[in-house]
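With one protein chain removed, the remaining protein chains of the complex are shown where they sit.
This part shows chain A:
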């Protein structure tokens, strides 16, 4: 089995697991981090240590990190929390059509509550340009929510450039950085983003843990979306899951240490894969060659429907479209927004590589894909090899 679905989720790094284990089995490590006794304090100290590790990778203060149950929650908290605090009625938000469902569904819901939303369509290169965002601003625009890196294509949006422009205009800026964290440098000390979402399981940490960066100066204000005991400075209540948080902290630390080397290596693997696939005619690269993260290669194969193709690759774990939308089996809205027709959008694979991917795996995967596409095309009455 070859796993090339790192953008959907990553295996837990064994070092992350080792960091988590004491918080799952040591007799003195199971206290509630909110408890006022020795065991509570030691759990609390571990939680705070992890907070500094996440903050270090993002270049922010530990007190600007709020733990959540994952980036879906982080995105919900950022957008609903900020707009609820400011007042929704008559407010306007700018986002893009290629956001993750966690942002899109939240926006669609808020539209039913009175929010007005502009959904930007990416340019032909798959990116949202800063000018597009600025042109969409209105006097009543309260917030822009834009993903740093797209999960299906790996396209990197010009978020850093946009941040200062939005700051000048006094528009709150939320960034879904789930696919960016650990893959490209993020320095919130230098980049005036107000709210930023990250998730543990996309960078070799556990599933079900994430964080939201909430800027202190100038302070981004949120109405809590989960009420209760007042944890996380009142922004997010609920007993903290020490083992998850410790795992997330370790994952962020390792990601920071490995980032430069890993980026280099994954870039080479991605291009090796693309080169090997190019023996096939009429394939289209949906991932940008320049402005894309190293680990993701999304390709459309004319005449090879994505789900059939995936079914012919039983030893290869890849996805057609993102994992979250795959259950609905619609052609990827991200690729359609890129200008691919339904046919080509539905004939795509996302091959995503990561820490444990080897060049031998990449070569084997390429060979399997080439063979499967060739066979599918041979069977297809619609495929015209001469066209």
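Keep in mind that, in the parts below, contacts are C-beta pairs under 8 Å (C-beta built on N, C-alpha and C of every residue); 3 or more make two chains touch, one makes a residue touch a chain; residues count from 1.
The criterion applied here is as follows: contacts and distances are computed from a predicted model.
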item	value
Candidate names "ABC transporter permease", "Cysteine desulfurase", "Xanthine dehydrogenase family protein molybdopterin-binding subunit" or "Heme chaperone HemW"; UniProt protein name, chain not shown	"Cysteine desulfurase"
Residue among A:49, A:69 or A:308 that touches the chain left out of view	A:69
Touch criterion as defined above, residue of A:242, A:286, A:347 or A:361 at the omitted chain	A:242
Of A:319, A:332 or A:348, the one touching the omitted chain in the full complex	A:319
Contact partner of the left-out chain, one of A:40, A:61 or A:192	A:40
Residue ranges of chain A at the interface with the undisplayed chain	1, 3, 5, 8-9, 11-12, 14, 17, 20, 24-25, 27-28, 30-32, 34-40, 69-73, 75-76, 100-106, 108-109, 199, 201, 206-209, 224-231, 237-244, 310, 314, 317-319, 323-324, 326-328
